[in-house]
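Of the protein chains in this complex, one is absent; all others appear in place.
On to chain A.
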Amino acid sequence: MKAPARSHPLWLAFVLHRLSGLALALFLPAHFWLLSQALTNPSRLDGFLAFAEMPLVKLAEFGLVFLLAVHMFGGLRLMALEFLPWSDRQKTLAAGAVGVAFLISTTFFLKAV
């Protein structure tokens, strides 16, 4: 059986929230491991920081910041949906979360390069 048409904004917001959450869950252990190198192996940390100056890594960081921001604002929208009085503007709020996340990550990127 064909899956029902899912191309509506709130379903896409759901998928974006799930995928960004999953990506962040994979990223965080690596992030903490790298931070721990400051104590256990500073030269390795310095090596990585030099690697992180490459433009391609900066681009990946832009992606990370976008995921983090979109997950945070998407999560705030969901908490508002569940705990505040109902608002009919859910699609607008979901789009707004993506917009703000893009603004923040782009600002980060422009400062980083």
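Observations
By our rule, a contact is a pair of C-beta atoms (placed from the backbone, for glycine too) under 8 Å apart; a residue touches a chain by one contact, two chains touch by 3 or more; residues count from 1.
The definition used in the following text is that contacts and distances are computed from a predicted model.
Taking the options "Succinate dehydrogenase iron-sulfur subunit", "Threonine synthase", "ABC transporter permease" or "Aminomethyltransferase" in turn, only "Succinate dehydrogenase iron-sulfur subunit" matches the UniProt protein name of the chain that is not displayed.
Taking the complete complex into account, A:W11 is the one of A:W11, A:F27 or A:F48 that touches the chain left out. Contact residues of chain A toward the unshown chain are 1-6, 8, 10-11, 14, 78, 81-83, 86, 90.
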